[in-house]
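To keep things clear, I will list the structure first and then write my remarks on it.
Apart from one protein chain that is not included, each protein chain of the complex appears where it belongs.
So that you can tell them apart, the chains are marked A and B in the order they are listed, and the count of residues begins at 1 in each.
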Amino acid sequence: MTVPVWRRAALSVAMLLLACLIAVPLYYVVVNTFKTQGEMVASPLSLPTSPVLDNYREVLSDPRMYRSFANTLYVTVISVVLQLLVGALAAYAMVVRTSRLNRILANLLLIGFVVPGQSTLIPLYRTLVGFELVDNLNGLVVMYLGGAIFCYFLVQGYMRTLPFEVIEAARIDGAHDGQIFWHVVLPLIKPILVTVGIFQSMWVWNDFLLPTVFISSPDKRTVVLQVYNAVTEFTTNWPMFMTVSVIALVPMIVFFVLTQKHIASGLLAGSVKG
Amino acid sequence: MKRRSRPTALAALAAAAALALTACSGDSGDGGDSGGTTTLTFLSWTGEEQMEQVIDAFEEDHPDIDVEASYSPPVAEYIQALQTRVLSGTAPDVFLIAAENKTNLINGEHVLDLSGEDFVENVEPFNLETYGRDGKYYGLSLSSWAAGYLYNKELLAQVGYDAVPETWDEFLEMCAKLQDAGITPFLESVDQMPTTVSAWVGAKNAEMEPSLDDQIFSGESTFAEQWTPELEEYNRIFEEGLMSPDVVGLDGDQVRDEFANGRVAVINGGPWFIGALKEANPDLDFSFSLVPAIDGGEPFAAGAASPGYAINSKADEDKQEAAKTFLRWLATPEAVELFQSLTNDVTVTSDFEPPVDPTFEPMVPSIREGQLYLPMIAWQRAEDVLNVEAVAQIQRMIRGEVEPEQVAEALDTKLAAS
Partner (left out) sequence: MTTLATRPTAGLRPSDARTWLSRPSGGWRQSAVNKAFLLPAIAVFVFLFVIPLAQTFWWSLTDFTGYSPEAAFVGLANYRVILTDPSMLAGLAFTLLFGVGTTLLITLLAIPLAVQLNKAFRGRNLVRSIWFFPAIPSMAILGLVWRYILSPLDSGALNTVLGTFGLGPVSWLSDPTLARISVIVVGVWAATGWHAVLYTAYLQSIPQDYYEVARIDGATPRQQFFGITLPLLTPAIVISTFLLMTGGLKVFDLPYTLTTGGPGFSTYTITQSIVVSGVGQGRYGLASALAVMFTVAVAALSFGQLWLTRLVEKRFT
């Protein structure tokens, strides 16, 4: 590795500058959480003259906020783990066995992508009423399982790039599919699982459409419903709205920062050589 | 394979977290009705912060009724949530009937007729008729909103005016003077039906018998005939360069913020701006006015009756009785006063005079007498189709892509196709 120091420095500077540009809207959201409605209207882009923490204080003193956090965490953790599991299992089955039936199935599953969510909402709602899964957090988990198709698609694409010597070696050693999947394949596909997991978590955490239709009790609200609780018919207290949003997003940001190193961990190279 | 145990550990951790959470969310089930109380389900349009206090007050007066409220933010989300629930037979006992769903709710016989009930007696007929049909009332609408012009007194004074003139010609004259003085005269948000157009069509409708929309929807008249003169008048302000065509990209909040910062003399808007304006700029000296008249008519306001409380006709008898008790209570002066103090809505029951902000005084008579008009609510079918079309076509007119007459003709085409 003989990259000149000045080139790395130049890359740093260029990338940081570009990132600053990308982050302008982020700045806009965060800076306005420290303002009153009045100050935001008068000067939306400037730094707050005297930062007010009232928005945060008010939001965090509401016990319903914590309740909605617990609800969202429950739905997000369970549904994303299930989505990844279902998707990865299917991807593995498709990749190791390319029978004609599997090829047809593989193409059929992709239809799951092209269906606009709005068009299946009402039929699904009626089905879930029959299973008493409406106004129920587990009902949301069931709905989000649809994301398993997305996971399947991304994971199978990634699996195709893997060196399958490893799997073959395990099979010669007498391991069955379950063992190979759990002990060989899952560690190998970790970068994509983390990537997809992050993305699906963002979706479930932020989703508005499904909770607004499927959840009606205030004590089963998700964070996003709690955020929209501040919206009224004609006018919105934007600083408050943005504050709730920022608080709702903090766990996602922490989650991303904690997991992102696994996306590019060089795990694969290690396991192939070792 | 040193790392083989890692995914297992991760999965176990996730499962544990999930279990712990199930445990703590398990106790949230309904406790069941205790000792002869009726549970009333209610999907509120008003935000939780305000409605919760109203419900608490009601439950204090009526300990035998337990209101189980849920909330959905208006407008689209509310309509969607209610629609899915009505269709699936899980509709709440009490919900709100609004412009967007009234046709379907009434046609499907999902709402109870309230016309014989004592609690509608004190309510302004305009509000009841908005959510009624053929002499029957399906919604208890207790307040109205009105939109008109807001003007900056200081900026108007600079060109020698102390209020918005009463006619459109004089108004355009004033705009020209403001522009000459280097002041942006007027900004109207046209992401929705322009306030000006609604008010003019309303003023015209008020003079007509049978009403303008009765004539259009029965086929006696057309949009091209009724709307073209108003649209042509409206287009003048763009043709004369007194308002920038850029307004097609603005929403109400942006227009309000320009006004709060003193960068524009007149905007369109309603009472929901008052709080934000006073907070943003406490020194701002402003007032409301009705929309100036054209064609020898009277100044008028855009506006409508707020959504009305409706009772689910499919609910059990005892639930319906409890629901009536709830609505009867909501219409009492005490409840109206409480609701008014929490929401600042202008209420329309005859036995309570709502206090209003002095800047809004010019609009109050219109509201209390039901002298309001909003095309989307007055239209008799295909309301939303026509509204979407009208807004888009008016935007095109403002950009100079189509003539006023073509806008009205496009509405006729839409109506014929629906």
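Going forward, a contact is a pair of C-beta atoms (placed from the backbone, for glycine too) under 8 Å apart; a residue touches a chain by one contact, two chains touch by 3 or more.
All figures in this text were calculated on a predicted structure; none of them were measured in a lab.
Within the full complex, the chain left out of the display is in contact with A, B. Residue in contact with the omitted chain (choice from B:110, B:256 or B:368): B:110.
Counting the whole complex, the residues of subunit A in touch with the unshown chain are 3, 8-9, 11-12, 15-16, 18-19, 22-26, 28-29, 44-45, 85-87, 89-90, 92-99, 102, 105, 107-120, 122-124, 127, 142-143, 145-146, 148-149, 152-154, 157-158, 160-165, 168, 176-178, 181, 191-192, 194-195, 198-199, 202, 206, 208, 224, 238, 241-242, 245, 249, 252-253, 256-257, 260-261, 263-269, 272.
Seen from subunit B, the chain kept out of the figure touches residues 76, 79-80, 83, 86-87, 100-101, 103-105, 107-108, 110, 191, 244-251, 254, 258, 261, 263, 382-385, 388-389, 391-393, 395-396, 398-399, 401, 417.
Rule of thumb we're sticking to: only the chains that are shown with their structure count from here on.
Centres computed as Cα averages put subunit A at a distance of 35 Å from subunit B.
Against subunit A, in their complex, subunit B makes its touches with residues 1-4, 6-8, 11, 14-15, 17-18, 21-22, 24-25, 28, 43, 45-49, 68-75, 77, 80-81, 83-85, 87-90, 92, 145, 252-253, 256-257, 260-261, 270, 272-273, 275-276, 279-282. If you check the complex, the residues on subunit A that touch subunit B are 36-39, 41-42, 44, 70-71, 73-74, 77-78, 81, 85, 121-122, 125-126, 129, 134, 137, 182-184, 186-187, 190, 212-213, 216-220, 228-236, 238, 267, 271, 274.
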